[in-house]
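The complex appears here minus one protein chain, its other protein chains still in place.
Presenting chain A:
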Amino acid sequence: MSGPAAGLSGDPSPVPSSVPSRSRVVRDALGVGVAVGLSGFAFGVTSAGAGLTVLQSCVLSLLVFTGASQFALVGALGAGGNPFAAAAGAFFLGTRNAFYGLRLSQILRLPAALRPLAAQWVIDETSAVALAQKDRASARLGFTVTGASLYTLWNLTTLGGALGASALGDPAAWGLDAAGPAVFLALLAPMLTGRTERAVAALGAVLALTCLPLLPAGVPVLVAALAAPLALAAGRAAPARARARTRRRSRRSRRSGRAGAAGSP
């Protein structure tokens, strides 16, 4: 596009990287949509293994459509958890989608009529693809292609997994009881970006395992959620001390120009 004339314009700044082409956005979106969409099979099998009917498994994928919540719900129900405790765990896992929606609404600027439809597709993967784009058209395209491919595949493979589970026999013999925790681990790993995040994860796991023999199924997960405010409270105390140290240091360094400015206040 930019011919030799562009070099003569006298602009010394390098040419900004071109907007990703539509085909690249579609390719990235399909990559995510297909890979994650296929793991609906693991959900279908897990759900059937937990004792849910094919219809219940499919309704979950159609109406809940947020993987971690679905795995958490069938896990808690399969363990005989109270329905409301099970639903609460799944719901709290789903609350992060509100924050994705918040950022997406600013980037996608969807017409009000489309919002109720688009809302169902507001999940980890569609948000990750849409937020990675540089302009509104690419973000809309990435969101739509990821959402459509993932929603379609996730529901088809849920049906396949739930139907196939009876043919497979015992899901544990195929190692499929490891699919659920592996999904959680794979979703968790990219979130562990800092020390607070890792502390929250460790504390959450310890709280849950400690509570497992003591509390009804589904409740330990809710107790583990307390790791977030606890770590945040501990973290707020620690940076306050660190800030105080920094203040003292900077005061000292300001004085260090003058002779005899030893001793902190």
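Going forward, contacts are C-beta pairs under 8 Å (C-beta built on N, C-alpha and C of every residue); 3 or more make two chains touch, one makes a residue touch a chain; residues count from 1.
Note that contacts and distances are computed from a predicted model.
Peer 1: Just go with whichever of "Beta-ketoacyl-ACP reductase", "FecR family protein", "AzlD domain-containing protein" or "ABC-2 type transport system ATP-binding protein" UniProt uses as the name of the absent chain.
Peer 2: Missing chain, UniProt protein name: "AzlD domain-containing protein".
Peer 1: Tell me which stretches of chain A touch the chain missing from the display.
Peer 2: Against the left-out chain, chain A lists 35-36, 38-39, 42, 50-53, 56, 59-60, 63-66, 68-69, 71-73, 75-84, 86-87, 89-102, 104-106, 110, 115-116, 118-120, 122-123, 172-189, 191-192, 196-197, 200-209, 212-213, 217, 220-221, 224-229, 231-232.
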